[in-house]
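All protein chains but one are shown in place.
And then chain A:
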Amino acid sequence: MAIELRVPTILRTFTGGEKLVTGAGDTLAAFIDDVEGSHPGIKERIVEGEPAELRRFVNVYVNDEDVRFTGGLQTGVKDGDVVVVLPAVAGG
């Protein structure tokens, strides 16, 4: 078992075209670091700043829960969870 990441098209350049990758970690932050280890470059497209925060137009869900309401990057994750990175669609 592992944690699944559903990769949006814009980030598939970092995953060799794969739409589904896996990783491990106890928190969303640790999971993203783990995925970054196997797919360098992906992290900075999801988080920004120091301390790291989710990018403004990127939404992340763990098992359908918007992590902005569950502790952000400190949201707990475990094997079998599904993480969805959903690019916002917006403009002027």
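Simple rule for what comes next: a residue touches a chain if its C-beta (ideal position, glycine included) is under 8 Å from a C-beta of that chain, and two chains touch if they have at least 3 such contacts; residues count from 1.
In this section, contacts and distances are computed from a predicted model.
Going by its UniProt record, the hidden chain of the complex is named "M67 family metallopeptidase" among "Alpha-ketoacid dehydrogenase subunit beta", "Protein lplB", "Urea ABC transporter permease subunit UrtC" or "M67 family metallopeptidase". From the options A:A2, A:A30, A:A52 or A:V84, the residue with contact to the chain not on display is A:V84. Even with one chain removed from view, chain A keeps its contact list with that chain: residues 6, 8-10, 57-59, 61, 64, 66, 84, 86-92.
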